[in-house]
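All protein chains but one are shown at their positions in the complex.
Chain naming follows the written order as A, B and C, and within any one chain the residues start at number 1.
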Amino acid sequence: MKNKIVTAEQAVECIGDGAVIMVGGFASIGTPEELIDALVKKGSKDLTIISCDAGRAGLGVGKLLRNGQVKKLIASHVGLNSEVAYRTPDQPEIYNVEYVLVPQGTLAECIRAAGCGLGGILTPVGLGTAVAEGKETVMVKGKEYLLEEPFSADFALIRGSMADQAGNVIYNMTARNFNTVMAMAAEHVILCAEEIVEIGAIDPNHVMTPALFIDSIVGGAKPCRI
Amino acid sequence: MKNKIVTAEQAVECIGDGAVIMVGGFASIGTPEELIDALVKKGSKDLTIISCDAGRAGLGVGKLLRNGQVKKLIASHVGLNSEVAYRTPDQPEIYNVEYVLVPQGTLAECIRAAGCGLGGILTPVGLGTAVAEGKETVMVKGKEYLLEEPFSADFALIRGSMADQAGNVIYNMTARNFNTVMAMAAEHVILCAEEIVEIGAIDPNHVMTPALFIDSIVGGAKPCRI
Amino acid sequence: MQDIKAIIASRVAKEFRDGDTVNLGIGVPTMAADFIPQGVDIMLQSENGLLGLGPASASGEEQFDLVNAGGAYVTATPGAAFFDSVMSFGIIRGGHVDVTVLGAMEVDETGNLANWCIPGKFVPGMGGAMDLVVGAKKVIIAMQHTNKGKHKLLKKCTLPLTAVGVVQMIITEMGVLEITEEGFLLTEINPDYTVEQIRAATGAEIKVSGSLKDMTA
Partner (left out) sequence: MQDIKAIIASRVAKEFRDGDTVNLGIGVPTMAADFIPQGVDIMLQSENGLLGLGPASASGEEQFDLVNAGGAYVTATPGAAFFDSVMSFGIIRGGHVDVTVLGAMEVDETGNLANWCIPGKFVPGMGGAMDLVVGAKKVIIAMQHTNKGKHKLLKKCTLPLTAVGVVQMIITEMGVLEITEEGFLLTEINPDYTVEQIRAATGAEIKVSGSLKDMTA
């Protein structure tokens, strides 16, 4: 069997400038901080980040923003990162980042669409708002839906509670959030887990991300104190 | 708290003639036989059944077919039910049932679309085949997709391994199949479980169908021997 | 001030029916959970992946993987279930949330809602708000009637919309208003205020119900 277990530095070695990267987590819960740290150290530039939010000031995606590595951020909410939420007229684009704000359910579903081979989603959410500008709508049974295109990525950085050596993952409580779906939609998926166990130690009924989605496993994720 | 626990007879009492019913299971694994038996006893007619398959001869949906209760069957495969698979020219519509055959992934995804408030799905599956006849296609980024409409139902009859009294459900092994998604797409969901436990006895991380989807719980499901 | 919030939150709680699945926004909406009447048992949904949201964590007892949609440490009730964001918004968009209660920057007389950004100034993003107000069976706005005297209930929203025609009910410290074909209808009033005061605090016409009730009763 292929060995998927590597260090955080080895895991992010393949992430070059200009990469499109999904980062798991919600309000920094379930975010793989150790992988972000390694990416900050590596210093890859001009990244496009797809994430539920902007982390917090100096946490999660917030580290990459502060370090000037992000060209574009696709997220549903950046309000918990105080460095980003207050964009004043004289500071229109903090950190020179292009922000694309997407309804959170649409973000999740469009990532899923990419992972599941669907051409996009038909959602009522966003109709009549700025979100719908420039987008196609489709009528189904007399009702209008917005056609939102899939989000895919070169890499996904995700965080699990426990993983076996094959890459079957279990998440704890609300740390599951976007980690499961991002694992499905990226070419190369790097998991950082608190605990790595032998194959067979996880009940196959409890697996939340099957091993086939995971390319690299990094151990030693620490509990995230916000 | 509302009491959801009832007998199989009480549970199906509300299912009238002409109802649209989703039935969980794959090859009769994960099919709520006790609920089917109660529905056979009640004798509701002209039913539209949405199910992965036609059960087996005299098992699962096969019981309803044999008893002449089904007007229309929407399924992906009927080959394991020997009474149905071989439709010869002199027996074009066995049991006078209208059959609608749908690719299994499309069936699952269209049920999910109904449950998740999406207007339909955009899938490459079925293009250029009889499945696409009369259906709209949508181009996304230069690629063609088939627009398949959602499947919803009045009732879902599902089967779980364990449920708590609130209706949180756990399925075992491959008996999960269509049960999770059907619970999301029907107005009224009836669960038959092998074991009913106290609230709090199921680890919230392991819940596969959250309680909000379940309307009635019937105990005493027996292991299904095929 | 605390009184005002309590007046709003306690009135919101009367909208919950036994067995409801409810999603409460951060702030005053969350306070409604403290006023749920006896005999009414609801499940709180949190869009970050939880059904069965409980009270905030006691200090020192935080579970580091358990937060609410505002990113604060919380607890889970017995019978809770955790799930991922896809399922969570499947629940929301799919119409499985009976009531959602949110704050607003602006609401207009056609039920349009604006609560996600002030262009060029404060752009936190919509988070799950657009999905919640489109998906939930009932959308209640719980907020102070004005923003320090500035109208929030308007003839037409001026800020970027969160959704079109979704609001059904607005609960403020002054009263309860429903969105009808003819615009705002005042159905309940806080006896500390007069109808004239409410009219002055509202940037659109208000019709008054023939059977105007006391919202604090």
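Please note the rule applied: a contact is a pair of C-beta atoms (placed from the backbone, for glycine too) under 8 Å apart; a residue touches a chain by one contact, two chains touch by 3 or more.
Since the structure is predicted, the reported quantities are computational estimates derived from the model, not experimental observations.
Among the chains included here, which ones are touched by the excluded chain in the whole complex?
A, B
Using the touch definition from the top, which of B:35, B:52, B:65 or B:156 touches the missing chain?
B:52
Which one touches the absent chain: B:8, B:65 or B:125?
That would be B:125, which touches the missing chain.
Would you write out the residues of subunit A that touch the absent chain, in ascending order?
1-2, 112, 114-118, 164, 166, 168, 184, 199-200, 204-205, 207, 210-213
In terms of residues, what is the contact footprint of the unshown chain on subunit B?
Residues 26-30, 52-53, 56, 75-80, 85-89, 92, 99, 101, 103-106, 108-109, 112, 123-131, 161, 171-181, 208, 223-226 of subunit B touch the chain absent from view.
In the analysis below, only the chains that are shown with their structure count from here on.
With centres defined as the mean of C-alpha atoms, identify the chain lying farthest from subunit C.
When every chain centre is compared against subunit C, the largest gap points to B.
Hey, which pair has more contacts between C-betas, A-C or B-C?
If we tally the C-beta pairs in contact for A-C and B-C, the bigger total goes to A-C.
For subunit A and subunit B, let me know how many angstrom lie between their CA-based centres, rounded off.
33
Can you work out the whole-Å distance between the CA centroids of subunit A and subunit C?
For subunit A versus subunit C, the centre distance works out to 29 Å.
Counting only residues that touch at least 2 other chains, which ones in subunit C make the list?
Subunit C, residues with two or more chain partners: 76, 82-83, 89, 92-93, 134-135.
By residue number and range, which residues of subunit A touch two or more other chains?
Residues 109, 123-124, 171-173 of subunit A touch two or more partner chains.
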